[in-house]
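I have placed the structure first, in the form of structure tokens, so that the comments after it can refer back to it.
As you look at this complex, bear in mind that one protein chain is not there, while each of the others sits in place.
This part shows chain A:
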Amino acid sequence: MGNGTSIGRVRGKGSAHNGAHHWLSFRYTSVGSLLLTLWFGASLLMLPNFGYAALREWLASPLAATALALFIVVNVWHAQQGLRVVIEDYVHEEGNKFASLIALNLVCFAAAAFGLFCVIRLALGGA
């Protein structure tokens, strides 16, 4: 049982009274992911081919580059939220869970940073 403080309540028995925030935020990113993934799928279908030149031309457009940047951010974010829930469901040992969540966050930040760097290079840089 908890000792009356917030952390005591969490350790003792369940609710920290902020679970709804993660749950809602997860729904927000899922809507963004749905819209941007529809855009991404439609864009793939509208590309003339998947050759180097066609793709460079596509991503030279500011609109496409912006949407692709958002696509990467929202999907990495949504994946982080989802994989976090998976880890919390299956990794019960506290130390392992903590380490897994840290690793997950590091990988997700790195993935988003690399993706954004690539989009910016493709949008602004020469070949």
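The definition used in the following text is that a residue touches a chain if its C-beta (ideal position, glycine included) is under 8 Å from a C-beta of that chain, and two chains touch if they have at least 3 such contacts; residues count from 1.
The rule is short, and it goes like this: contacts and distances are computed from a predicted model.
Comparing "Succinate dehydrogenase cytochrome b556 subunit", "Response regulator", "Oligogalacturonide transport system substrate-binding protein" or "Branched-chain amino acid transporter AzlD" against the UniProt entry of the hidden chain yields the protein name "Succinate dehydrogenase cytochrome b556 subunit". Touch with the chain that is not drawn comes from one residue among A:Leu55, A:Leu70 or A:Leu101, which is A:Leu55. In the full complex, the hidden chain is touched by chain A at residues 11-12, 27, 30, 34, 37, 41, 44-45, 50, 52, 55-56, 59, 72, 75-76, 79, 82-83, 86, 89-90, 92-94, 111, 114-115, 118-119, 121-122, 125, 127.
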